[in-house]
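Input: one structure, supplied below.
The complex is shown incomplete by one protein chain, all other protein chains being positioned as in the whole.
Right, chain A next:
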């Protein structure tokens, strides 16, 4: 198919040959074994051209006009560009594709300087690529170090967990023991919380604490609602400023009017938060201690005379007291355990010993819980996608930024993208990192090599950024190309609030050493 169709056009070219005595260079055609001269006569043999019987379903034998580019790298120029009156020095530095001089064009051979410049740049590119590869190695090493660190931490965590578990168990036993002992005590040592007043105080304290917590929570909720309201109001006032009355949308006009009414009412009411009240609130939410109210003090004081009277042990000489105490305690315990005597329940709360034992247990449990959480986090972290060789582990949280138009754009690797107005004002979240993907790109590489080039590239998707008026939540697709430094090359708003960021990073210089640079001349495209 290919051969026959090309032959039709070849036949024609032969005729051209015969008919014209213009000097024509010959492209090389070793691939095809024929004299394929370079004209654009067959440029229409393309699936992109209208399909007519004299050019149906045809493909070309050669990818384009062959430029020898002596002094530089040979390349094919698309047939569409042959003899169109424009010197395509980018791909044909010897100017040979304009051999017919249409419209008086003369394309001098510039291969010497272009080649020289290219080689110079190529050297820079190569060097940069070598550096980039080195940097990537460092990044991988760094990532690996971080990973090992995590693994180490995991290991030590396991040990720590074992230790903590043991400790918890011990403390549980200890607590049980203390409790058991405390139960046997007839009279609580000083400092315990005894008596009705003690109960009341305990309850009051708990209640106050509870109220305080609720107050704090309600205040937080209020603050967040207030900030949401402010945000909403600013959205609406922007809306009022910027809406286009030309669109003559009754709904929009109604909304604007309603907003104006609302605004007027709000202004009258003076909805500004009262600072004084807020300060009071602030005071209220401080802990009781900070407010000069020490519950313990009151609790510790409380011990009724009767209690003291009954604690007759205290009036005995210490030796006798010790003995008696011991005996009595044993007896009491015996009675309690025998179900004859009720355990002393009058205490408003536990004894200090029990509380402290419990506290110790709680702390130990908390510690254990923390260890478990850490373990989970680190395990998940290890399972996460950090790209090939785990390389982005080393970049997580690293931020790069660039200026474009009236904004500065920032990318924090594996975290988010942000738009910051240069004139000041709020930052806009353009999306939070969600995942890595791969994408096939096909871009021309600029001479300095700072571009995506062609092939499969790593892509970081950022979604669910700030919502757009009349649009979606902001999203950013970050496409990574190999570069010596982390840098944002280009930022584009591809459609409303959907951004595309082209970013260079040594992290993606995996196996590109020497590969990307070659394509720079763009010689083999068609």
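Please note the rule applied: a residue touches a chain if its C-beta (ideal position, glycine included) is under 8 Å from a C-beta of that chain, and two chains touch if they have at least 3 such contacts; residues count from 1.
The definition used in the following text is that contacts and distances are computed from a predicted model.
A.B. asks: Could you check which of "Catsper channel auxiliary subunit zeta", "Glucosidase II", "60S ribosome subunit biogenesis protein NIP7 homolog" or "SEH1 like nucleoporin" matches the UniProt name for the chain that's left out?
C.D. replies: "Glucosidase II"
A.B. asks: Of the listed residues A:149, A:405 or A:426, which contacts the missing chain in the full complex?
C.D. replies: Touches the omitted chain: A:405.
A.B. asks: Residues on chain A that touch the omitted chain in the whole complex?
C.D. replies: So the residues of chain A touching the missing chain come out as 11-12, 15-16, 19-20, 40-41, 43-44, 46-56, 78, 80-81, 83-86, 100, 102-103, 244-250, 404-406, 437-442, 444, 459, 470-472, 490, 492-496, 498, 525.
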